[in-house]
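Quick notes on the structure that follows.
Our next item is chain A:
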Amino acid sequence: MLYALMGLGLALIAGILNIPNFAHGALFAVGAYLTVSAINAVGNFWIALLVAPLGVALLGVAIEYAGVRRLYAAGHDYQLLFTFGLSLIIAEGIILIWGPVGISQLPPPILRGGVDLGFTFYPKYRLFVMVVAGLLVFGTWLFLEKTRYGAIMRAGIENREMVSLLGIDIHKLFTAAFALGAYLAGIAGALTAPIRGLSPGMGVDMLGIAFVVVALGGMGNLLGAIAAGLLIGVAQAVVAAYWTEASVAVIYLVMAAVLVIRPQGLFGIR
Partner candidate 1 sequence: MTRPTALLVAAVLVLPFIVRPVLATEIWIFAIFGLGLNLLLGYTGMLSFGQSTFFGSAAYVAGYLLKHTAINIFAALGIGIGVGALSALLVGYLCVQRSGIYFIMLTFALNQLFYFVAYQWTTVTGGEDGMPGIPRPVLAGIDFKDPLAYYAFVSLLFLAALWAMRRIVESPLGRILQAIRENPVRAEAVGYHVPRFKLLAFVIGGAFSGLAGVLYAMLFGIVPLEAISFVFSGNVVFATLIGGSGSLYGPIIGSFVFIWLSESVSTLWARWPLLLGVAFVIVVLFLRGGLVEAWARFWTWRSSKPRR
Partner candidate 2 sequence: MAILETQALTKSFGALAAVNGVSLAVEAGSLHSIIGPNGAGKTTLFNLLTGTFPPSAGRILYDGRDITGTPASRVAHLGLARSYQRTSVFPAFSLLENVWIAAFATGASWRGLMWRDAARYPEVAERARQALADVGLDGKAHSPAREISHGEQRQLELAIALAAAPRVLLLDEPAAGLSPEETRRMVALVRALKGRYTIVLIEHKMDIIMSVSDRISVMHFGSLIAEGTPAEIQKNPEVRRAYLGGVAA
């Protein structure tokens, strides 16, 4: 489910702004770290969960404004390098601020422990994450499908020129899209903190998976990204139960296999 969140955010940025956001994983990490800091500062998980992703979204706006905006005309190479450079800066910055050692974070008291599902004992927090992430994905989907602004965003993916010709401020649209994508990454990070703990390298791992999700879901297809995210999450969980070490490599293998059979991804149109 988290993969779906990450994939959706990345697909959104990739689709609307047409840039590969290599910093997406870093934004995820920032979300996690900010949340931890916020918890330490405020003492309340829920406030932190609310605030930290907004911080990431703000960072997203700053990134878009300061850098990405300047580079639309320069082409993919430079946009990629910019976000790549940024990911390095952010990753190292995280180490500078929070130290190179991993941090662990416990879930808030009400969500500790497990729930008896009958056939297995499932951690409460993970259920919580699934539900929240699911709501977020659904909410984002609703926003994109049902609201006017969402429709504008979707149109922006299909045909950027047309949208600007219709008199819509394309720059604001891009900033909003980037902010939304960053927000999704940030909250994914925030939610992850109590599950796997934090480490400076978490951004990179997640970035690769996010890319796989977008590639698998069909480039440019937001719904596909969601579906692919879910698929991969489930697949990984299944594989991890039997052959833990290979669980990550398997994700990439599956992606390669699918792309050989169906180059446009599972749901891709292009």
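The candidate set was assembled so that all candidates are chains of the complex that A comes from, given by their letters.
Keep this in mind: a contact is a pair of C-beta atoms (placed from the backbone, for glycine too) under 8 Å apart; a residue touches a chain by one contact, two chains touch by 3 or more; residues count from 1.
Treat the numbers as computed from the prediction; the structure is a model and nothing was measured.
One candidate among 1 or 2 touches chain A in this complex; it is 1, while the rest do not.
Those residues of chain A lying in contact with candidate 1 across their complex are 14, 18-20, 22, 67, 70-71, 74, 76-78, 80-82, 84-93, 95-96, 204, 208, 211-212, 214-215, 219, 245-246, 248-249, 252-253, 255-256, 259-260, 263.
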